[in-house]
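See below for the structure under consideration.
Here the complex is missing one protein chain, while the rest keep their positions.
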Amino acid sequence: MLSDDEKKKLVHRLSRVNGQVDAVRRMVDEDAYCVDILMQISAATGALNRVGELVLEQHLKRCVRDAMENGDSADRDTKLEEIMSIFRKYGK
Amino acid sequence: MLSDDEKKKLVHRLSRVNGQVDAVRRMVDEDAYCVDILMQISAATGALNRVGELVLEQHLKRCVRDAMENGDSADRDTKLEEIMSIFRKYGK
Amino acid sequence: MLSDDEKKKLVHRLSRVNGQVDAVRRMVDEDAYCVDILMQISAATGALNRVGELVLEQHLKRCVRDAMENGDSADRDTKLEEIMSIFRKYGK
Partner (left out) sequence: MLSDDEKKKLVHRLSRVNGQVDAVRRMVDEDAYCVDILMQISAATGALNRVGELVLEQHLKRCVRDAMENGDSADRDTKLEEIMSIFRKYGK
């Protein structure tokens, strides 16, 4: 669970990502130079990955921690399995 | 330069990325489970990277090829330097 | 802490990575085609990342789990902070 402050911050960042994706679309539409388009795409992807990092950080600090402290053995297994699947999705 | 067909295809894909980012925002707002948010972020990033791949492919097939065939030595150096900088941005 | 079985498996995989890096070196030395060298490098990097994945999995299943169950609050914070730093190193 995210706090209201974190939610606000994340929603704000995601609005900016949408703005960056809009910018890519406009660049495509207006025949911008491909290399500039690629750099803008990379900026949007980077911003999106930073959102992911913030969500993961909160997830560890709250959900995982809580499961570790208060959950039973099965809860803990689930949480650790989830961290592995996140790592597989996000890792290189 | 992208053809009209490619532009249309890319604009369509970018609209879908916007939809995916909106979905992430909604999930944050509605207290979705962090792991599900992370999976949705990963889907959006993946879609954005595929747009980048398509742009790069067109860039190579058109701009780079054209510079190689019709440009002078300096044009070619610029294009090859650009490919390296794209690789540095996008590579692991 | 890794079990003897896991250690043996990892050491075996790491020997294979060494073999792959040797192969890259030989290819460089014997003027192999650059693209083939790059593909071999990518195979070695992939193998190394899979070793990292196995180590992380064991780390979560043992050290993290143990800290969560038996450690105090500071131990847990350290473990979660470490997972974030691993994610930052390994994530895209």
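Chains here go by letter, A, B and C, matching the order in which they are written, and residues are numbered from 1 within each.
Throughout what follows, contacts are C-beta pairs under 8 Å (C-beta built on N, C-alpha and C of every residue); 3 or more make two chains touch, one makes a residue touch a chain.
What you see is a predicted model; the values in this text were computed from it and never measured.
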(Q) Just to verify: which one of C:Asp5, C:Asp29 or C:Asp72 makes contact with the chain not shown? (A) C:Asp29
Q.
Give me the subunit B residues in contact with the hidden chain, please.
A. 49, 52-53, 56-57, 60-61, 64-65, 68-69, 76, 80, 83-84, 87-88, 90-92
Q | Residues from subunit C at the interface with the omitted partner, ascending | A | 1-2, 7, 10-11, 14-15, 17-18, 21-22, 24-25, 28-29, 31, 33-35, 37-39, 41-42, 44-45, 48-49, 51-52, 55-56, 58-59, 63, 82, 85-86, 89-90, 92
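Heads up, the rule we're going with is that only the chains that are shown with their structure count from here on.
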Q) Rounded to the nearest whole Å, what is the centre-to-centre distance of subunit A and subunit B, using the mean of the C-alpha atoms as each centre? A) 17
Q. Which integer distance in Å separates the CA centroid of subunit A from that of subunit C?
A. 23
Q) Measuring from the mean C-alpha position of subunit B to the mean C-alpha position of subunit C, what distance in angstrom results? A) 29
Q: Hunt down the residues of subunit B that sit against at least two other chains at once, touch-wise.
A: 45, 92
